[in-house]
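Note that one protein chain is taken out, while the other chains of the complex remain in position.
Labels run A, B and C following the written order; every chain starts at residue 1.
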Amino acid sequence: MTTVASFNIDYLQYLTPNGELVGDKKPRIATDFEKLKSIYELMVLTRTFDSKAVALQRTGKLGTYASCLGHEAVHIGIGSAMAESDVFAPMYREYGAQFYRGVKMSEVLNYWGGDERGSNFSGPQHDFPWCVPIATQCTHAAGAAMAMKLRGEKRAAVSVVGDGGSSKGDFLEAINAASAFTLPMVLMIVNNQWAISVPRKKQSAGRTLAQKGLAGGLPSLQVDGNDYIAVYTAVRAALKRAYEGKGATVIEAITYRLSDHTTADDASRYRPDDEVENARQFEPIKRMRKYLMSNKQWNEQLENQLLETSKKEVEEAVDEYLSSGNPGVASMFDYMFADMPHTLEAQKQYALDLEEKSNG
Amino acid sequence: MTTVASFNIDYLQYLTPNGELVGDKKPRIATDFEKLKSIYELMVLTRTFDSKAVALQRTGKLGTYASCLGHEAVHIGIGSAMAESDVFAPMYREYGAQFYRGVKMSEVLNYWGGDERGSNFSGPQHDFPWCVPIATQCTHAAGAAMAMKLRGEKRAAVSVVGDGGSSKGDFLEAINAASAFTLPMVLMIVNNQWAISVPRKKQSAGRTLAQKGLAGGLPSLQVDGNDYIAVYTAVRAALKRAYEGKGATVIEAITYRLSDHTTADDASRYRPDDEVENARQFEPIKRMRKYLMSNKQWNEQLENQLLETSKKEVEEAVDEYLSSGNPGVASMFDYMFADMPHTLEAQKQYALDLEEKSNG
Amino acid sequence: MAKVTLVEAVTMAMDHELGHDKDVVIMGEDVGINGGVFRATKGLAQKYGEDRVIDTPLAEAMIAGMAVGMATQGMKPIAEAQFMGFIYPMVEHIVCHAARMRNRTRGRLTCPLVIRAPYGGGIHAPEHHSESTEALFAHIPGLRVVIPSSPTRAYGLLLAAIRSPDPVIFLEPKRIYHWSKEEVENDGEEYPLDMCYVIREGEDVTLVTWGAMMKETLEAADKLAEQGISAEVIDVATISPLDMDTIAESVAKTGRCVIVQEAARHCSLSSEIAANLADQGLYDLQAPVKRVTGYDVIMPLFKMEKKYMPTTERILQAVNQVLEVS
Partner (left out) sequence: MAKVTLVEAVTMAMDHELGHDKDVVIMGEDVGINGGVFRATKGLAQKYGEDRVIDTPLAEAMIAGMAVGMATQGMKPIAEAQFMGFIYPMVEHIVCHAARMRNRTRGRLTCPLVIRAPYGGGIHAPEHHSESTEALFAHIPGLRVVIPSSPTRAYGLLLAAIRSPDPVIFLEPKRIYHWSKEEVENDGEEYPLDMCYVIREGEDVTLVTWGAMMKETLEAADKLAEQGISAEVIDVATISPLDMDTIAESVAKTGRCVIVQEAARHCSLSSEIAANLADQGLYDLQAPVKRVTGYDVIMPLFKMEKKYMPTTERILQAVNQVLEVS
């Protein structure tokens, strides 16, 4: 018996739950307080938005909505590590990453408000829309990365999948594709411990989810997903590798879904309250604030200001959303094909006539 | 940065290409010469069958056929390590394993001769038929293993996939299932270096294919797939683990496809001759014969006798196949449902009338 | 005898079979403690244990593949696709294996599994949660495809599906999960799997539908009755294999047929029914066969979904068209 291959999975953390900076080699971002403050502001804005969106749903003004409560560090870590020219392939709750990239809050609301116009969002036009069929975004990202590679561009694609999604063939085939083609991509696993009601341990008996990357021999690691500095640093390094033509990296970010799965879910049916209570200690915003405060970069007054402006910004977005009307009957037909086939023309005419009749 | 998980992939070989026994701890099978002789006989019979099947296809007496030339050790290694009560989920060329389990040569010919009756084969009735949609047999095996587990049986399921098939979602999802449910199964990868015209290195940049099992934290190893003793030993150990409720094992057997992919393929279009020539040195039958001979368990006379009886046995199977007729028009309808719906009754009647008309 | 909704009848049928046949297991995402996102498996994990009602990893190909594997070994898995929009990774196993296992092995191995999936629009659900692609499965030989449109039929048909020695795709019209309550006795009585149901007898026109469109179709029949027009209403229920005889018989009587379907129009079940009328039924037809269907477009997100779905008005319009002809 000889050993032909050996692998390790490492774990990266810089910011403890208490907001203390640890680790031997501190990354530059750890003391770039201007950047960290703006990140902190976006984290708070995102959370403000999130709770407003849940409230909108509760009052019948929004459809089912997937909260991002507790994911702010990992999402914004991903978004802020990426270049605009990189391609982002999200699942459905990474608003923090998308806000950083220029997607508007009103657009997120439009999407969950049942309006396709939401996916025609601002920010990098090459980014993928939200992707509900779990893990399929991973092979799309592999395709985008392939396009970059074939065109010789210094760009990368970043996909996000959940702990649940990490079980699905598409994620595993994307790892394999990244390996076979040496693709410039980063495969993020946002492990928030739950896939609706199914706990992480039911997805796999593997010690980590990151080790799924070993299947293709990809560098694979875990990071503290509630630690913005760790996420940013890991994604940044992975992107650098990708730009240099060295291929893909798998990063499992450990975090916790502090909310229900979506507003259509009731997590109390399957999840012990004390687990959630316990997880709150580790949530990302608190530790960032503590870190900034202990470094005299933040204070109560700034905090109150921030809450104020965030609230206002969110209100404006909500107003914009609520006044967006509906896309109209013709819109069901107009985006099916570049050139509308005449069979569809006829159906469109029928629908428009019907609409006119019912209106007039 | 802390290390949270570490993994190794080991490689197992007992019988060198020269037929020498190596390794510190010899398994009992290595000196069970009665067993080894019968295995050797089946290897030779399988090869005799194989070349006859190719010849039948060349003369228009068989459809497309997938040769197993060079795979005799790994296939028979698997088949002979399994208990009859275990469930075998093959791909399409593991005849050696199936012969050991009681499938008849004429049945294999029936299948490739375009007759469904071939898949209603002898041997354990719970075994899966040949599976053309690549890797789907792996999740079937996981299902069979799940059934065993739920029923508390001391049995296991064994699936086989190729180097090509190891890229497909089904194989990777089966690994994940085996991990999540601690299934009694063995996932074999028969790495014969080629998936039709696509070489092993294009499937994955991973150092091994066995490491795909690490995704689920499964024990994963490589064996010399041309070494019957290594294959048998590894599969046996994996089955023992499975019976004990410890879960699944991934075994990558390294071998070489000495033939074209199937009789419909012409490997000379994409594969250098010298690679094949070189691979012949490592083929499994020669080394087994050398080993038996050097241990005075085999000689020229036995060899000639064996070739003779093998040929005769194969001829008999061919006769049986050639005289099997066709399954009849009704058979297209009769196995669709346990209770034939009346719409199908009507179609069947129409087809039978047509047949009668064209015959009479 | 309890008054139950359609989804409760689904639960009742599974409960009955779990209780009576130890080979029956439920598997899928969130079917366990959570009881399913529509509560269709509510209480079953608690009652029968997590070995009978199994939460799986999130991998539909695996779910379908394992269900095939289990079914070949004599179990009777009821696998859930959480929404029909997520059934597609199962398609390879359904088409290449479930539908073919019996035929391929000449009956040596069989595939007595059920795949349940809630389907259809109209509940303000997110993207991919509202489609009706039953025609895809209806086209595949070797599958039974069943769609109940009432609590009673949901119970009887699901029992039959679970007991069926062959694979059944069981699609649940989730818009009417809670529409009406019926007294359903939990007596284990199954319904036949190849029969259309005449829900309401009539003389002037035959309305053929299935699933949630039953609601609008019955509404239309009511309105027609007010106008003195008597509509026969048929629930196709077992959409494959199709009991065309019942439909043809009705059209032979009424001479007129309107088919109502939520799904897109092209190459659908409504096409099949109309095609049969254009052949064996041609001489019975006193008017063109009209189809009231979804458009050949992507099911819109929910702001517009009502504009996509066939309405009572559209049905009445079509009925008027076929009645105008004399």
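In this section, contacts are C-beta pairs under 8 Å (C-beta built on N, C-alpha and C of every residue); 3 or more make two chains touch, one makes a residue touch a chain.
Quick caveat, the model's predicted, so the values are computed rather than measured.
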So which of A:K37, A:K61 or A:H140 would be touching the chain we can't see? A:H140
Quick one: say which of C:V31, C:A135 or C:A212 touches the chain that got left out. C:A135
Hey, which of A:A66, A:V198 or A:L344 is the one touching the hidden chain? A:L344
Among C:H16, C:R104, C:K174 or C:K307, single out the residue that touches the unshown chain. C:R104
The missing chain sits against chain C at residues 61, 85, 88-89, 91-92, 95-96, 99-100, 103-104, 127-128, 133, 135-136, 138-142, 240-242, 263-264, 266-275, 277-280, 282-283, 285, 287-291, 295-298
Touch list for chain B against the chain that is not drawn: 63-64, 111-116, 130, 132-135, 162, 164-165, 167-169, 195-198, 202-204, 264-265, 269-270, 326-329, 331-333, 336, 343-344, 347-348, 351, 354-355, 358
Under the stated touch rule, tell me which residues of chain A contact the chain that is not displayed. 87, 89, 116-117, 119-121, 125-126, 128-129, 133, 136, 138-148, 150, 157, 169-170, 173-174, 176-177, 180, 331, 335-339, 341-344
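What we mean here is this: only the chains that are shown with their structure count from here on.
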Centroid comparison with chain B (C-alpha atoms), farthest chain: A
Taking each chain's centre as its mean C-alpha position, how far apart are chain A and chain C in Å? 36
Between chain A and chain B, what is the separation of their C-alpha centroids in Å? 43
What residues in chain B touch two or more of the other chains? 169-170, 173, 176, 180
So chain C residues touching two or more other chains come to 56-57, 59, 61-62, 89
